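All protein chains but one are shown in place.
Entry: chain A
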Amino acid sequence: MSATTATRPAARRTDPLLRARRIAGRTGLYAAGLAVFAFSVFPVYWMIATAFKPGGELFAREPTLLPRNPTLDNFDQVVNGNVIPGVDFWQFLVNSLTVTLGSVAVGAVLALLAAIAVARFRFRLRTTLIVTLMVVQMVPVEALIISIFINFRQIQEGTGVELLGTLTGLVLAYSAVSLPITIMMLRGFVAAVPKELEEAAAIDGAGHWTVFWRILMPLVAPGLVAASIFAFITAWNEFIIALTFLGRSSETYTLPLTLSYYFGRYGTDWGSIMAASSLLTVPVMIFFLFVQRRMVSGLTMGAVKG
């Protein structure tokens, strides 16, 4: 390779035609980059801009880049408009937060313990378990919710514990959905902690809890954060389970479900729809921007190096 191409850099520097082609190529590359950038970013801007536009400006033949008379009416409509009669907007927010944080907490504890078990201890069927976890990760939610839905129904009929149409059922279902991937993410982190470190601490007289809290936890914490963010986003965005499990109990609806009602009720009022979309999205955006690096390192560490 070096023998055949060794003369090329010199040639490239002198040949004006090649240089022109390179400049043209680079310009093309940057133009393409700019186009993709616009494709990615502009719709987000447009969503937020539309949210501030009053009714008249929404449906103009010549759309304006900035709202001419920015207004908060659309947001007011979202918060005070009672899209589903009898239920406050804040109730939906509380529902979403309850379900999301609940499933993140349940999921984090279970995933951590299961990941330690899978990464640290040899037991019969360990490999089988790891493989099936990976396979389950690929199982479409639609295939799982049929049986979860039926099982919840049967539990409800058998024991009277309400799982459909309640937030408890949703927390359980969401934890189950994100567990396989969070366990796989955490497994890499637990496996990366040198066993000798724990043994050394044990020799120094540390009990199991001390080893767990002082040695393992600080090293696994970044992975736990990454897994939690992942579970958070999954639960916050989740739609089909909420749609099918909550049924008609509108007082338990989560925000994505509420958003779909906005479209049903105010289909032509883009201002409100975009205001609602912005309102649900911007907090997640701000939160994620603080933690994004951890999430990517968590994803790649668990899966690429695991």
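The criterion applied here is as follows: a residue touches a chain if its C-beta (ideal position, glycine included) is under 8 Å from a C-beta of that chain, and two chains touch if they have at least 3 such contacts; residues count from 1.
Just so it is clear, contacts and distances are computed from a predicted model.
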item	value
Chain excluded from display, named as in UniProt, from "Stage V sporulation protein AB", "Carbohydrate ABC transporter membrane protein 1 (CUT1 family)", "3-isopropylmalate dehydratase" or "NADH-ubiquinone oxidoreductase chain 5"	"Carbohydrate ABC transporter membrane protein 1 (CUT1 family)"
Selected residue (touches chain absent from view) among A:58, A:87, A:105 or A:206	A:58
Positions on chain A where the hidden chain makes contact	1-2, 5-9, 29-30, 32-33, 36-37, 39-41, 43-44, 46-47, 50, 58-63, 109-114, 116-118, 121, 123, 129, 132-133, 135-151, 172, 175-176, 179-180, 183, 199, 203, 208, 233, 236-237, 239-240, 243-244, 255-256, 259-260, 262-263, 270, 273-274, 276-277, 280-281, 284-285, 288-289, 292, 296-297, 299-300, 303-304
